[in-house]
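As you look at this complex, bear in mind that one protein chain is not there, while each of the others sits in place.
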C-alpha cells in the first residue's frame, strides 16, 4: 500500500474486532498475518462446515473471504472508524477441500468513504495450495462509529 | 416459472440435499417453502452468528442466500443432476438483526448448463420484515453427477 | 418507492444529465419513462453495436443497464447532488438481438451516501420481449457536487 496506516495500532484493533466476531469462532476461523492493507484468515476444514458433496460450503468460503477483505480495509482506517461490507462478489473456482482454507484479503483502493478489496482463498492439502475462490468487495468507512456492539 | 420441473419429486430431492448440508445445521438454518423455481430458508438469529457490531455476519447472510438460490435452481433440474454455485454477488442493505432472517431464492433463467438465480433476504423483527440483502448468482448443472458425498 | 423524491424537478434533472452523456448519443440510446426511483432507456439495435456473433456487445448492454440504474438512483437525490457508479454486476442471460433493447432501472435501497439499484434489460423482436440481462449496482451520492463537466 502506498500510504502508511493512520492508526499505528491497527493490528491490535483488528485482533480486538475479530475476537468480537462470534461467527468466526463458530466456524473455527483464526487470524493469521496482519499487515497494512492485508489480512490472512485460516480455517481448519471440519465436517460440520460442509455442503451436500462434502466440500466446505460456498457460503462459508464467502464468510472468510468477506472477513479477510474487510479487515484488510480496516487496517488502513483511522482509530475512531468502523467498517461495514457494502457488497461482495465471489467466484468459486475449485472444491473447498483439504486440511485448511487460507483467505488472503488485500486492499485495492482505500478512499475516505469507500474501500475496495480483494480476497483469494486457497485450500491446503498434503502441502500443496490450490486457489479455490476469488472475491471482489466494496466496504464503507464509518467515521466516528465505534467498532463494538451496537445492538 | 414457465416450465414444469422435470423431476416431480423435486421437493423431496431438495430436502434430502439440504439435510446433507452440515453447514446449514451448524448455523441453525431450516428449509421453509419449496416451489418449482423458488425456495425459502429461515434462520433464527443467534448470538454466535454475529459480527463485531452484534448483527448477523454478512458472510452468514451470504450462506443462506447462496443456499436459497442454489436450491431454487435445483428444483428445476433433472433427477440425476447435481448443482454447484459458480459465483454470487450480494449487497448488504441494512443491519441483519431481529428474530429471524428469511432468504427467498428464485430462478431468473434456467438453462441446460447454467442457471441464474436471485435471493432476497429479509429480517423479521416484531412482526415487520425489512429487506436486508439481495444476491445475484450463477449456478452450474452437473448432469449425471450424484448430489451425495464426493469426498 | 416509499419516499417522494426530494427534488420535484427530478425528471428535468435526469434529462439534462443524460443529454450530457456523449456516450449515450454515440450508441443511439434514448431516455424513455422517468419515475421516482425508476428510469427506462431504449436502444435501437444497430450493426455497429455488435460483437463477433452479430449480437449487441455485452459491454453495451452493460452501458445502458449502468445508465438506467444510475439515473433511477439520481431521481431520488437532492437537486445539488451528483451520482457516480461504484460498481455493477451483470448477468447476460440470452443473446442481445432484435429491434431494440429496453433497460429498466429501479432503486432497491436509497440511502444518504449509497444507493443500490437493479436493471433488467429486455430485447424486443416482432412484438415479443425477452429478458436478456440483469444487473445489480451500487452508486454513491456526491452531495454538493455539480452534475456537469468536471474536466
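Observations on the structure shown:
Chains here go by letter, A, B and C, matching the order in which they are written, and residues are numbered from 1 within each.
Going forward, contacts are C-beta pairs under 8 Å (C-beta built on N, C-alpha and C of every residue); 3 or more make two chains touch, one makes a residue touch a chain.
Bear in mind the structure is a predicted one, so any value in this text is a computation, not a measurement.
The missing chain, though absent from the display, is touched by one residue of A:16, A:33 or A:131; that residue is A:131.
Across the interface with the omitted chain, chain C contributes residues 17-18, 20-27, 47-60, 62-67, 82, 84-92, 95, 97, 147-151. Residues of chain A in contact with the chain left out of this view: 89, 91, 93-94, 108-109, 116, 118, 131, 134, 136, 138. Contact between chain B and the absent chain runs through residues 86-87, 89, 113-114, 116, 138, 140.
As a working rule, only the chains that are shown with their structure count from here on.
Averaged C-alpha coordinates put the centre of chain B at 29 Å from the centre of chain C. Chain A and chain C, compared by their mean Cα positions, are separated by 32 Å. Centroid to centroid, with C-alpha atoms defining each point, chain A and chain B lie 22 Å apart. In chain A, the residues that reach two or more other chains under the touch definition are 86-87, 89.
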